[in-house]
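Mind looking over this structure? Questions follow.
A single protein chain has been omitted from the complex, and every remaining protein chain is retained in its original position.
We call the chains A and B, going by the order they appear; numbering starts again at 1 in every chain.
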Amino acid sequence: MSVASSTRPPRDRLRSWQPRSRLRVPEVVAAVALALVVVAAVAPGLLAPADPLAVSPTDAFTAPSLAHPLGTDESGRGIWTRIVHGAGASLAIGAAATVIGTGLGVVLGIAAGFGGGRLPGRVADVTVLRLLEVMFALPGLLLALVVIAFTGPGALPATVAVGLATAPGYARIVRSQVVRVRRSAMVEAAVVLGRRPATVLRRHVLPNALAPVVVLATLGLGQAVVWASSLSYLGLGAPPPAPEWGAMLSAGRLYVTTAWWMTVFPGLAVVLTAASATVLGRGLARRGGGAS
Amino acid sequence: MTLPVPTEPGRDAAAGRASSTAPPTTDDASSPSPVTPERRRRGRAAAAARWLAGRVVGGVVVLWAVATLVFFAIRLVPGDPAEAILGGPGSQASAEALALVREQYGLGDPLLLQYLAQLGRLVTGDLGTSYSLRTDVGALLLDQLPGTVVLAACALAVAWLIALGTAWWATLGGRVAAAVSSGLEVVAAAVPHFWLGSVLVLVLSTQLGLLPPVSTGTPIGLVLPVVTLAVPVAGFLGQVTRDSLLDAASSPFALSARARGESTSGLFGRHLLRHAALPGLALSGWAFGSLLSGAVVVESVFARPGLGRTLLGAVTLRDIPLVTGVALVSALSYVVVVALGDLAERLVDPRVRAS
Partner (left out) sequence: MSVTAPLLVVDDLRVSFGSGPVVDGVSFALAAGECVAIVGESGSGKSVTSRALLGLTGGAVSSRRLTLGDTDLAGLGERAWRRVRGARVGLVLQDALVSLDPLRPIGREIDDALRLHTRLTPRQRRERALEALVEVGMPDPEARLGSRSGELSGGLRQRALIAAALAVRPELVVADEPTTALDAEVQRVVVDRLRALRDGGTAVLMISHDLGVVRRLADRVVVMRAGEVVEAGPTTEVLDAPEHEYTRMLVAALPAGAPRGARLSPPTVPSSSNREPDHEPGHVAVHGPVRGSWRARAAAARADDVRLVLSARGLRRVFPARGAVPDRVAVDDVSLELRAGETLGLVGASGSGKTTTARLLLGLDAPDAGTVQLLGEPWAPLHERDRRARRPLLGAIYQDPASSFDPRLPVGRLLADALTGGDRTRVGSDALRRDVLALLGRVGLAADLADRGTASLSGGQRQRVAIARALAARPRVIVCDEPVSALDVSVQAQVLDLLDDLQREEGLAYLLISHDLDVVGHMADRVAVMQHGRVVEQGRTAEVFAAPRHEHTRALLAARP
């Protein structure tokens, strides 16, 4: 409604750098890093030919050196090798959990978003909202832990647990997107043009409401990886001797003072993966894939 | 930690805040009669009562839902529910213990009766007995709760300080500061607690000997765990706060203020701070949840007693009564925190009341 462009003040000291839509350095770095992680997950042999499970007691606790760039652990296995081979587990759990969470979240979000109005819709909306509130009341790891209390530990339960724990976040965003789009002028214009509700749904509402999901999933991937490795750290995820990052850190706890490399490097791998996913996700969002 | 989170469910999407659609009255003759202080007070009291009632009801519903879910989860898990309660199929519980549990939980009775009995127990505050620790769950939780609450509260305060500080610095410091703080925020939000805690212990305790590696019960022993817990939340709060700070800084009212001769710090303190904090307050429920779930790991890393470690132990041993108790306590505290956050938001921004 405004002639807004002419009244918006140019910014001076209180300005911040607004990046333009070109490729920026952090995004390139993040993409490369994530690509490396994916390669490590899919074909670890390319990056680390040694055997991650081969025990070699004589080499135990060596500091980072030429032979073992990131040092060795308590059984003489190379940290670099184990990190590379662990990428598969960590990424797989994280990715699978994200898929579960997104899928469930989208279904719940759509069900809730289409609520309101007539009775069945109302019931659906309220039920889902209450369900979401409950899930939020048991946030993140807590929900995952409660689930594992019932299912027992392991890689698969951890995956499902993390997936369930991330679902409410997606559901909430999808719901608010659906509500927003349903009420938008775009839908009204379609009604005025005489479109049937099913057509409007299919061609306008769903694509626009779900547009941010890909971005969200990318952002959520980082979080899922962090949670999955946290569960392993707590001993509830992938069982040893699997080279999962969180588990490696857990093993390194005892030796933190003497062999710091066992703690620092696997954690760095988690941070790198999560941060790269976040940066990429935000880059995608900036290019117009995100929620408004 | 890295997931952007909009408003709480049950509240409308954030689209509704500062829109330029005018209220229905336009000319002065038909404007509402001046709101005298007396009317305002009465109106506020009524609204407050409504709000409180809504919150209490909502909280009770959430607790009931959690209890119900756990109730059915126990009975849906394959195998003998009595065994599940005692620690799962691998617990090798004795026959007497099983019989005791069956009697205590009335597992032979019809389902509805069991359910009502369970609800009845919960209403009277009986959370059952922990089989792994052989103590009353209620008493145990009451004992462990303060430690975690202190940890979470301090961490929340620290996270807010960091978030506001970096937002402030980023907005004023030009390009470099903005880029650096943006990067820091992303990394902070991506850092897992277990790693950060371990690294901090490594650097500050082991190498430099500045701080104790494990909680000693003294305030100094609180520093590392609080910082570890606060960082990821600070990362996320920082992003959100910075975005809204930027919005506020380029808005017309900020221009009006500067045109009156307001200095930058005055502008920040008197105007921008409130606006910047709003989305963070709306996210307080999420932040608290994140802190609670992080506390599990942090307490483990620093060997701090608290709800987190209790829960961890309970989950490892599959001690269902204890897990249930922790879940209920967590849900309750979440509801309380969300209510407090909502209250704070309404105090800062009266427009929220209308929505």
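Throughout what follows, a residue touches a chain if its C-beta (ideal position, glycine included) is under 8 Å from a C-beta of that chain, and two chains touch if they have at least 3 such contacts.
Values in this document were obtained by computation on a predicted structure and should not be read as measured data.
Contact with the omitted chain, checked across B:136, B:243 or B:262, is made by B:262.
One chain of the complex is left out; on chain A, the residues touching it are 1-3, 5-7, 9-13, 15, 184-186, 188-189, 191-196, 199, 203-204, 207-208, 211. Mapped onto chain B, the footprint of the missing chain covers residues 18, 20, 22-28, 30-32, 34-37, 40, 43, 47, 50, 251-253, 255-263, 266, 270-271, 274-275, 348-351.
By our rule, only the chains that are shown with their structure count from here on.
Centroids built from CA atoms put chain B at 20 Å from chain A.
Within the complex, the chain B residues that touch chain A are 1-10, 12-15, 20, 58, 61-62, 65-66, 69-70, 73-74, 77, 84, 88, 170-172, 174-175, 178-179, 183, 186-187, 189-196, 198-199, 201-202, 206, 246, 249-250, 252, 254-255, 264, 267, 285-286, 288-290, 292-294, 296-297, 300-301, 311-312, 314-316, 318-320, 323, 326-327, 330-331, 334-335. Residues 1-2, 7-9, 11, 13-17, 26, 112, 129-134, 136-142, 145-146, 148-153, 166, 169-170, 172-173, 175-176, 179-180, 216, 219-220, 222-223, 226, 229-230, 233-236, 246, 249-250, 252-253, 256-257, 260, 263-264, 266-268, 270-271, 274-275, 277-279, 281-282, 291 of chain A touch chain B in their complex.
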